[in-house]
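Structure record follows, encoded as C-alpha cells.
One protein chain is absent from this view; the other protein chains keep their places.
Chain lettering (A and B) follows the sequence in which the chains are written, and residue indices restart at 1 in each chain.
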Amino acid sequence: MNDELLRLENVFINYRVRGGYLNAVKDVSFSVNRGEIFAVVGESGCGKSTVAHSIMRLLDKNAVVLGNIKYNGKNLMELSNKQITGIRGHDIGMIFQNPLDSLNPVYTTGAQVNEAIRLDGINKLDGWKKVIELYRSVKMPDAEKRVHAYPHEMSGGMRQRVMISMMLSRNPSLLIADEPTTALDVTIEAQILEIISQLKVEFGTAVMLITHNFGLVAEVADRVAIMYAGELVEQGDVFEIFREPKHPYTRLLMKALPRGTKHEGRLQTIDGTVPRLMAIQPSCRFANRCPLAREICHNQDPAVRALSATHTYRCHFAEEEEV
Amino acid sequence: MEKMQPVIQIEHLSKHFSIDNGFFSKGKKTVKAVNDFTLNLEKGKILGLVGESGSGKTTLARVILNLTSATEGMVLVNGIDMSKCSAAQKKELRKNIAVVFQDPLSNLNPRETVMSSIIRPMVLHGMKRSLAREKAYEVLESVKMDTHYLNSYPHQLSGGQLQRIAIARALAMSPEIMILDEPTSALDISVQAQILNLLLDLQEKHQLTYMIITHDLNVIRYISDQVAVMYLGQLVEYGETKMMCSNPSHPYSKALMAASPILDPTMRGREKDIMKGDPGSLINFPSGCSFHPRCRYAEEICMQKKPEMERIDENHWARCHLCAQKTVSTTH
Partner (left out) sequence: MYESPIKEFFRSSLKNFNFMIGAIMFFSILVLAVFADQIAPYEYDAGNPAAKLMEPCKEHLFGTDEMGRDLFSRIVYGARITLKVALIGGSIQLVLGVVVGLFCGYFGGIVDKAMLFLADLTWCVPGMVMALAVVTVIGTNLTNAIIAIALVNWASMARTVRAKTMSLKNMAFIETGVAFGESDLSLMFRYILPNIVPALIVMVSMALPSTIMSTTTLSFLGVGSQPPSPDWGLMVSDGIQYITKAPWLAIYPGLALVYTVLSFTILGEGLRDLLDPRMKSQG
C-alpha cells in the first residue's frame, strides 16, 4: 500500500453543455504504483486523455470532476490552485503528443529546461550543468551543443527528449505521457520508448502511458487499463491480459490488430460505431456493439469481476462465453 | 510462360526540388526527395512501400500520379509515360489510376456533399449524371456505408467514414490501380481492420493492383505481397513479404523490424537492434552509402562507395555492400 502513488476512485467527468451535462468518463478506478509503467489504452473518444488531464487539473472550465483522485494520500481535487501548481512538475510531470506545441520557439531548449530546474531554487550556472546532465541521461546526441539549440532546429524525437528531460528535471515520482510517440517515426519511437522504460531504473519514476497503440503497451507496460467510451472495461497485469483477455471489447480489439499475413484470414471487426458522449445511464456502453449483449447489458452497470488479484474486468457475461 | 507487362514501371526515377536560400544568399539548396528509384508493380499484386518521414515515399507517389514531374528517369503506367502525353490523353489515362491520401479530413471538398464528391470524377469523364448517381449508391454500399450519408457534408462525419468515402470515390471510376498513402494511419484499430478487410475484398473482386504506402510494419506484413523499403529517397530493399518480414537483409530494414513493437509482452526481453540517430537530411547526404552514419555494420567501403541494388535471392534485392558480399561468399 505504501507503493501506491496515484489512486483514482470512482471518477466521473462530465462536461457542462447547453441543456445539461454530457458524460465523458464514467466510474473509473485504478491506481499507479511507485516505479511502474501503467498504460491506459483505448480508441479515440474513450476518455483516456481526459482522465490524464483531470489528474493535473488541466481540463476546461466546463468540466466537472467527481470522485477521488489521490496522490500520496492527498486528494488532488481538494487542493488550492497554488498547491496544485506546486505539485505540477515537482511531483507529477506531463508530456504530450506534440512537443513543438509545448516549447517556446524564441528560447533555446536548454534555457527552457533550465527555467524548470530553477523553480527549485537552483542557481543559473548549476542549472546549466544539470541541463547537460539531463540531456545525456535521455541520450541526446551532442548534449553540450544541443543545449543551445532552438526547438525548430531539432527533430521531433529530440524535442520529445527535451520535454522528458524538462519533466525529469524536478524529479517527479510520476510522469504522465499522453501519446508521446504518436507523431514520431517507428525508429525514433523505439528510442523514446527505451528512455521511458529506463526511467524507473535510473530515477525510480513511475510512468502513466496514455496510448492507442497496443504494441507499445506490450513492449513496456507493467499493468494496463483498457477504456471504452468513458468506461474502464478491463485492467491488470500486462502479461495476464495479453494472454487471456476477458472483456469482449478487449478480445475483439486484440483480434482486430494485424499480426500475421492476410493468408491467415481477415481481421476481426466490431460492428457499429463508438457512441458519442452521453448522459449517464445504468448500462454497459459496449452493449450496442457486443456480440454477447443481452437485455441486462442495456439496463444495468456491469459489476467488476476478478479473474485474479491482478486482473479485473467489467462484464455481465464474459466468463461464460467465447467471443 | 509469357511474363505480363508490369502495371507500373519506375525506372531510375529521381525527383529533386530546389529551395531558395533567400534573396541575399548565394546558391540554392536541393532537396533530393527521390533518387535513382527503380521498381515494378505487377498486376493484381499489393506492393507495400515502407519508409519513415523524409524517406520520399509521398513524393514518389506524386510523381507516379504525375502530380509533379520527374527530374530524371521515368514512370510507365501500362507501358505509357504520362508526362509525355497530351492533356486529353492524360485525362483519359487518369481514369485508370486512383489515389487515396492520408488525411481523412482533407480528402474531400468541405463544401460539397458526399454524393457530389463521389460523382464528380465520373461526370468529369463524361458519364451522365443519373448514371453516376446510381454508381455512387453502388460504391457506397460496397464500402459498407449506409447510403443516406450521400447527403452529408464531410464535417459531419468521422475519420473512418471519410476514409471509406475516399475509397468509394476512388473505386467509382473502376480503376485498375490504386495508390493509397497511409490509408489507415489516422484511424482507430477497429476502423483500420474494417478498411483493411475492405481493401482486400475489393482487390479480389475487381482484380485491382495496389501500392500501399505506410510506416506501419504490421499493416505491411498483413496486406502486402511484396515489400519495398525506402530510405532517404532510395530503394534499399525489395522482396516478398514473408522473406522481408522474417529475414530482412538491409541493416535499415532490420532496424525497422526491430523497432516495430511486437504485440506479445513475452517477447519483451528480446535483443533489440535500436538504431541510433535521426533520419538523415534530404539535402546533405552522407558520402558513400547514405545509411552508413546510422549503420552498426558500417565498414570502410560503406563510407566511400555508393552501393547499387544487388540481387540477394530469388526476387529479393538489397542496396548494401555487405549484403551483396554475403551472397557472394555463400555462393562460393
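Everything below uses one rule, namely that a contact is a pair of C-beta atoms (placed from the backbone, for glycine too) under 8 Å apart; a residue touches a chain by one contact, two chains touch by 3 or more.
Fair warning: this is a prediction, and the values are worked out from it, not measured in the lab.
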Shown chains touched by the chain that is not drawn here: B
If the hidden chain were put back, which of B:154, B:239, B:288 or B:307 would touch it? B:154
Omitted-chain contact residue, chosen from B:33, B:46, B:75 or B:99: B:99
For a quick check of understanding: of B:90, B:144, B:206 or B:306, which residue touches the chain that isn't displayed? B:90
Extract the touching residues of chain B with respect to the undisplayed chain. 62, 65, 67, 87, 90-91, 94-95, 97-103, 105-113, 117, 120-121, 124-125, 148, 151-156, 166, 169, 173
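The working rule: only the chains that are shown with their structure count from here on.
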Could you work out how far the Cα centre of chain A sits from that of chain B, in whole Å? 32
Considering the complex alone, what residue numbers of chain A touch chain B? 43-44, 141, 155, 157-158, 185-191, 193-194, 212-216, 218-221, 238-239, 242, 252-254, 256-262, 266-270, 273-274
Could you pull out which chain B residues touch chain A in their complex? 52-53, 158-160, 188-190, 192-194, 196-197, 200, 215-219, 221-223, 241-242, 255-256, 258-268, 272, 274-279
